[in-house]
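Dumping the structure here so I can ask a few things about it.
A single protein chain has been removed from this complex, and every other one stays in its place.
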Amino acid sequence: MPERFETVSFLSDYGTGDEFVGVVKSVIRSIAPHAVVVDLTHGIAPYDVRGASLALARAVQYLAPGVVLAVVDPGVGTERRAVAVEVAEEGSVFVGPDNGLLAPAVAMAGGADRVVALTEERYHLPAPGPTFAGRDIFAPAVAHLCNGSALGDLGDPIDPNTLLPGLLPLTRQENGSLVAEVLWVDRYGNVQLNVDPDELLVLGDPVSLSFNDRVQRAGRAVTYSAIPPGAVGLVIDAYGLVSLAANRHSAAAYLGLGVGDSVTLREADDGAGGSAGVTSRVAFEPTRRRP
Amino acid sequence: MPERFETVSFLSDYGTGDEFVGVVKSVIRSIAPHAVVVDLTHGIAPYDVRGASLALARAVQYLAPGVVLAVVDPGVGTERRAVAVEVAEEGSVFVGPDNGLLAPAVAMAGGADRVVALTEERYHLPAPGPTFAGRDIFAPAVAHLCNGSALGDLGDPIDPNTLLPGLLPLTRQENGSLVAEVLWVDRYGNVQLNVDPDELLVLGDPVSLSFNDRVQRAGRAVTYSAIPPGAVGLVIDAYGLVSLAANRHSAAAYLGLGVGDSVTLREADDGAGGSAGVTSRVAFEPTRRRP
Partner (left out) sequence: MPERFETVSFLSDYGTGDEFVGVVKSVIRSIAPHAVVVDLTHGIAPYDVRGASLALARAVQYLAPGVVLAVVDPGVGTERRAVAVEVAEEGSVFVGPDNGLLAPAVAMAGGADRVVALTEERYHLPAPGPTFAGRDIFAPAVAHLCNGSALGDLGDPIDPNTLLPGLLPLTRQENGSLVAEVLWVDRYGNVQLNVDPDELLVLGDPVSLSFNDRVQRAGRAVTYSAIPPGAVGLVIDAYGLVSLAANRHSAAAYLGLGVGDSVTLREADDGAGGSAGVTSRVAFEPTRRRP
């Protein structure tokens, strides 16, 4: 049986304080010694399926071809399905629980082509309890895929349309304002919104932010360093979304914002904003658009 | 000299905030570039030999064959011995300080077959001080073992019977109650007890838990998700021991329990417990045994 995959990209909420990650990797290495595991992160908050699905979606286009293992699994041991999802592009396979975690990344990778439930017990490790599927079900499935096992060997086929979708929040327009949501706060305190830069076109620069009974002005900036000390900037981040940021400080801490918070963006009162006549794309610059 | 081992499983209390782990792995890679290091965890609390020995014991049966490096070493630089322990099964070698850390895992892997102290200075790195044995003594020993060095090359033979044993707490019976101890609190707040499921047979379901002046009822559950909201469940965990758990919450935080705490389990007052006549094995289920 020819080896098929050489890279496993691995994300979980296991943390690194316990030996969970190491044991999953040990099982993979025991079965498929040639496979290299690249840890994406294991620092997802416990049970945070949405946070994990966003991290995976941010990473997916950069992953080496192979198997993607993602485990945030509050329903472990229940009737939620454990799945392997083959995507159209490049034939990569995503392995994890069917709870929405994989959905955005799978969509970005071309969509689910073929799916199986990991029901074939021959590929499971014997286990005293059903609570560590990463070790007992997912890791051996990943390793056998790397070794060349066919997707269909791992269990029963599933209709891709029955996979649980991932639900991402959309912005909405409200009286000329844009109601957004915080998707992510990173280590540096940058606050990623679910806002596409194009959505800012009509709001001008700076904009007024309202959230949690606070109002804050924010000007656009190309880089973090271009944000004046003490100010909050709007940056197009490395993922093409709009982030609130500060220069060498945590915008999240300064603003008191966290994941899931609602932020309303509107034209600033000083009339510096755009108008209905603006049609050209606004450059995302630290300088104001109007003198 | 033919290469002998291809995998190093590595556990320590070094944390990952400093570069200690990276330097140990760099030394191994410099000497034995073919060896792959699998990190089990480096999040063991500083100096916590017992916690590390339990983590290693939980992991050991899943490790890829090779060298196991474990370093939690409060006595570094003193007369405590640095050792390499060859076990009977598969010829794996455990390397670390002789302070009880390796003992439970070595026992589970078949027991110490041959042991040497890492006294051969030819295999040490020159070092300005004796405080980083992981880098200067353990890492080169591990790498040379991977490269094919014989155990005996690394230093003087030791009688395996002189290795410091690991001491694990046993439960005890007290007036029909079972006095247990918390072995581990994991990232999710699951509280592992030193209790074998068989020991619960006579206590019925639910049981009454006493600890730190509190009393708490807990019913059995097969999975975390089967535990009712707000309740504490008794689960057979992924290691075959009894854990206190909550559904998507930290049982440890809810109960105020930490490692080393004593927990007394007894028949619940409502008479739902088992009796002297119970002889069949009790299924570990979320439903009560009696209507």
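Here the chain labels run A and B in written order, and each chain numbers its own residues starting at 1.
Here is the rule we use: a contact is a pair of C-beta atoms (placed from the backbone, for glycine too) under 8 Å apart; a residue touches a chain by one contact, two chains touch by 3 or more.
Here the structure is a predicted model, which means the values were calculated and not measured.
Considering the full assembly, A:Thr41 is the residue among A:Thr41, A:Thr78, A:Thr119 or A:Ser177 that touches the omitted chain. In the complete complex, the residue from A:Val85, A:Val235 or A:Ala251 that touches the missing chain is A:Val235. One of B:Val8, B:Val38 or B:Val76 touches the chain omitted from the figure, and that residue is B:Val76.
The missing chain lies against chain B, touching residues 13-23, 25-27, 29-30, 33, 46-47, 74-78, 127-132, 135-136. Touching the omitted chain from chain A are residues 6-7, 9, 11, 16, 36, 38-43, 55-56, 58-59, 62-65, 186-188, 222-226, 235-240, 248.
Definition applied: only the chains that are shown with their structure count from here on.
Measuring from the averaged C-alpha position of chain A to that of chain B gives a distance of 33 Å.
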